[in-house]
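One protein chain omitted, others in place.
Chain naming follows the written order as A and B, and within any one chain the residues start at number 1.
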Amino acid sequence: MNAAQSNPFHFKVGLFVAFSLLLLSGFLVYLLHARGFFEDTYRLKLAAATADGVAPGVPLVFSGIEIGRVSALGLNDDGGIIIQVDLLERNAKWLRQSSTFTLDKPIVGGAKIRVDSPDLKAEPLPDNSTMLLLTSDISKEIPVLVERVKAILANVEHLTRKDGEIVGTLANMQTVTGRMTGEYGMLESVLGSPDKARAVTDSLDKTRALITKLDGLTLKMDGMAAKADTWLFARDGMAAQTKASMVQIRAMLDDAQSSLKKADALMANAVEISSDVKAGTQDIARLRAEIDDAVRKANALVNEINKKWPFARDPEVKLP
Amino acid sequence: MNFLATSIESLGARFVGWISVGYGLFAFAGRAALLLLAPSTWNRATYDVVIKQVYFTAVQILHVFLGYALVISWLLVTIILSTAREFGLTEFATEMTIRVLVLELLPFLTALFIALRSGSAINTEVALMRVNNELDALAHCKVPPMQFEFLPRLIGGVISVVALASLAGLLALLLAYLSIYGLTMAGLSAFTQTVARIFDFRIVAGLIIKCALFGLAVTLIPVVSGLETPRKLFMVPVSVLSGMMRVFFAIVVIEVLSLALKYI
Partner (left out) sequence: MAALDDSVARVALELPLRANLTARDNIALIPLYQRHLNAAESTRQAQAMLDGLGHGDIAGLRDPDMTPAQRFVTQLARALMLKRPRLVIDRPGAMLYDVPYPAFIQRLAARSEIGGTWEIFDFDWNQALYPQ
């Protein structure tokens, strides 16, 4: 009678308990298997010059997958570091005689020991063998890199500072060109008619394309407006002065540009090295900001030069 | 001045109240633990009531609970995975999923679930038993209410929360594996490695102890709260209300303590 009365409870609860116990013991067995309870432990010894960054628990990684962990650290009789790594038997097949072991210390995430086994057909590494641990420490290289880039940026900064050579030269040039584009614009006054002036500005467009060759520009100017040429040269050697200024600016700009290019290359290099650093560290972020700043300054400089350029087809060159 | 004195007095009264509630809880738990050791407790009747409690607390709601665990786990796994992919931290997704879901969130939600469903029911029932003099009648008949009514509820609560949290955790593990690696065995070794790394002995023991404490909290506190009900019918809702507040507080305290022990 009692059985009949509590049967539904008993049966369902029994089913529930049995099911849960089955699943839990299954998980327990899986866990024991995962933790290598049913397997022998395979030991590997790594010899290193320093234990810097290595601690028990540091993973041994093969192709991005963890296959073991550092279990102990110790000194040998000669003062060298012996790192003991424990692996499960099933993972030992990834270790070969030709394998290399590298200590990786990325900027984000913990240190790990990377195994590279280029030839998986090579002789397997026997238990308890000792291998050499190499170091590839990005975090040590980054500060050096940062210092170099900083030096270059300081150079750029120096060139483009408020009272720097480039700015001074620009100011100088502005006074000169101011006189040329004044009320009696140089071209108009020289050529006398708007059509001719337009022809000149058209050819000046071409000249602008050849802006790097300031000598060539002056030559063309020579050929196109001999009068102007003589006028320009006659009056206090203004053209000569302008020309000199422009050459100077160009040289400095070249300098700045090459500096920036160098910085850019170093930056690319840095990004490549720390490509696993997605968000970037503070150092990288600051570097980037500095480079951006320098590039912006250089751009502003170029724009300014373009604006002040006496032969640019600008509102400043008033055509009738 | 008067105001200050009043507020200090009320603070004192509140503090004393909390102390006495805590003392009552621990004293009750102590008596229950002592009875667990007594051989007379382990008779067929206690066992039957335990089974009944497990049935009502866990088995009856199993399908609802597993559905709910499935939805929560799926959502969180998806969120964690997509976030991890976005930030290029996919390698940490498995560990993150297991730590967040299996170790923390699912036990916590299980405790809340059981507290809402069974804890409130237990509180009401015990309060009604007390208000209706049923406990006095049992005492007159020399049927020990602790063994007959309360202890089985505590045992049932512990068993239920541990079992349900484990089942939900296993479900979440399975779901996490399927979400990360899909329907293949390819990721099994990497997944196994991660599982092995996370579930060391301390973590597993801590998880089980935490779930057991959750189970105890969601049954012990309602029982004690029900027993404290004054013998007036209209006090039953008040008793349930304060009992459930204490349960919630206790669950949060247990969770915070377990986190503190684990990560500090």
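One rule holds in what follows: a residue touches a chain if its C-beta (ideal position, glycine included) is under 8 Å from a C-beta of that chain, and two chains touch if they have at least 3 such contacts.
Predicted model, so just to flag it, every value in this text is computed and none were measured.
Undergrad: Which listed residue, B:D48, B:E91 or B:E228, touches the chain dropped from view?
TA: Answering carefully, the residue with contact to the hidden chain is B:D48.
Undergrad: Using the touch definition from the top, which of B:A137, B:L188 or B:A205 touches the missing chain?
TA: B:A137
Undergrad: Which residues does chain B use to touch the chain missing from this display?
TA: Output for chain B: 40, 43-45, 48, 125, 128-129, 132-134, 136-138, 140-144, 147-148.
Definition applied: only the chains that are shown with their structure count from here on.
Undergrad: Can you compute the centre-to-centre distance for chain A and chain B, using the mean CA position of each chain? Integer Å is fine.
TA: The separation of the two C-alpha centroids amounts to 51 Å.
Undergrad: Inside the complex, what are the residues of chain B that reach chain A?
TA: 48, 51-52, 54-55, 58-59, 62, 87-89, 91, 163, 166-167, 170, 189-190, 192-197, 199-200, 204
Undergrad: Which positions of chain A touch chain B when the two form their complex?
TA: 6, 9-10, 12-13, 15-17, 20, 23-24, 27, 30-31, 33-36, 64-67, 278-279
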